[in-house]
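One protein chain omitted, others in place.
Think of it as A, B and C in the order they're written, each chain with its own count starting at 1.
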Amino acid sequence: MIADIRVQEAPFDPGAELLALEALGGGAVASFTGIVRGGDGLEALVLEHHPTMTMKAIRVICETAAARWPLLGIVAIHRVGPLSVGERIVLVAAASPHRAAALEATAFLIDWLKTRAPFWKQERFADGRTSWVEARAEDDAAAARWD
Amino acid sequence: MIADIRVQEAPFDPGAELLALEALGGGAVASFTGIVRGGDGLEALVLEHHPTMTMKAIRVICETAAARWPLLGIVAIHRVGPLSVGERIVLVAAASPHRAAALEATAFLIDWLKTRAPFWKQERFADGRTSWVEARAEDDAAAARWD
Amino acid sequence: MATLSLLYFARVREAIGLDGEAVDVPADVTTVADLAAWLAARGSGYADAFADLTRLRAAIDDRFVALDAPIAGAREVALFPPVTGG
Partner (left out) sequence: MATLSLLYFARVREAIGLDGEAVDVPADVTTVADLAAWLAARGSGYADAFADLTRLRAAIDDRFVALDAPIAGAREVALFPPVTGG
């Protein structure tokens, strides 16, 4: 199983990443892309992380997915730093011979990335205010589905 | 809710399709791509369909998804005609403000497309044999999850 | 007798050797299953196509129907095996 894990400031291209997973010959590729959503005067998010820990935490998540589903490949890319409304934050994708495996692994990857990887989101508004995004019980519940 | 439904012989580009969904401002885009998987001497699939019915059937599936989840957009593209190993067969993708909605709708769309849209797959092997793919009880069970 | 357009797909099409045809259906053929049984009597390709009704599916005027659906009022009946797209 190939796990391509990246934590980066630079943008990424979901199409190119999916192409790499499709080339593994599995027949089924699923993906989830998270994008900065606007509203309430939000101008940007700033994504902070724990630099020495982040890759390790995502690797554990990917290994857990690979142990649970028959996967040929995973892509997990998470951006850090300032991100404007409309920019992509995160991509998780999985390739498998089975569509249910690809889809479930993708849901698992994003649920665990949201609750088990050391990232924090700060919102920056047009009026200069900043605010840390609060963790949501709903996200914990989604992650707990996979326990 | 924008549903972009296409039944076509031509290839398609998942990256371009996802870009259109990302632009809807939902924050969450999920996708599933099905690809012709090789093995056992398979050279190609030929996808047959019921031309006057196919678009209608897919439209019903997309409308059902839109009634169940808060979706901003759906893309459902299914190819017909001869498809070589490694070629994409189908793409379903959904954009939503909520990641669970995008992911569940995507799983729903492919489960129902497999069982409630009039397509048939014929396998063509290197030795000249052809064989119609049998419907699988597993696919019916997956589709029945959403009943 | 009512004239009906028939469409055949996949294995059904191959067994019969036709994409479809127009048929005049006797009055005692009232359901899709009756239609399949009536067609099966036409010869070996038809008999083969409709030998196992558990593996037959149908659509009337572009909507999936069960095999016990009445064909009264139908313009077009499509007969085919369980779908395998996606």
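In this section, a residue touches a chain if its C-beta (ideal position, glycine included) is under 8 Å from a C-beta of that chain, and two chains touch if they have at least 3 such contacts.
Because the structure is predicted, anything quoted here is derived from the model rather than measured.
Among the chains on display, the ones the left-out chain touches in the entire complex are A. The chain not shown here is touched by just one of A:Arg68, A:Arg116, A:Arg129 or A:Arg145, and that residue is A:Arg116.
From the options A:Val29, A:Ala44, A:Val90 or A:Ala105, the residue with contact to the unseen chain in the full assembly is A:Val90.
By the touch rule set out above, chain A reaches the unshown chain at residues 34, 47-50, 52-53, 56-57, 78, 89-90, 110, 113-122, 132-135, 139.
Just so it is clear, only the chains that are shown with their structure count from here on.
Put simply, the C-alpha centre of chain A and that of chain B have 23 angstrom between them. In this assembly, the C-alpha centroid of chain B lies 26 Å from the C-alpha centroid of chain C.
Counting partner chains per residue, chain A has residues 99 touching two or more of them. Residue positions of chain C touching 2 or more other chains: 86.
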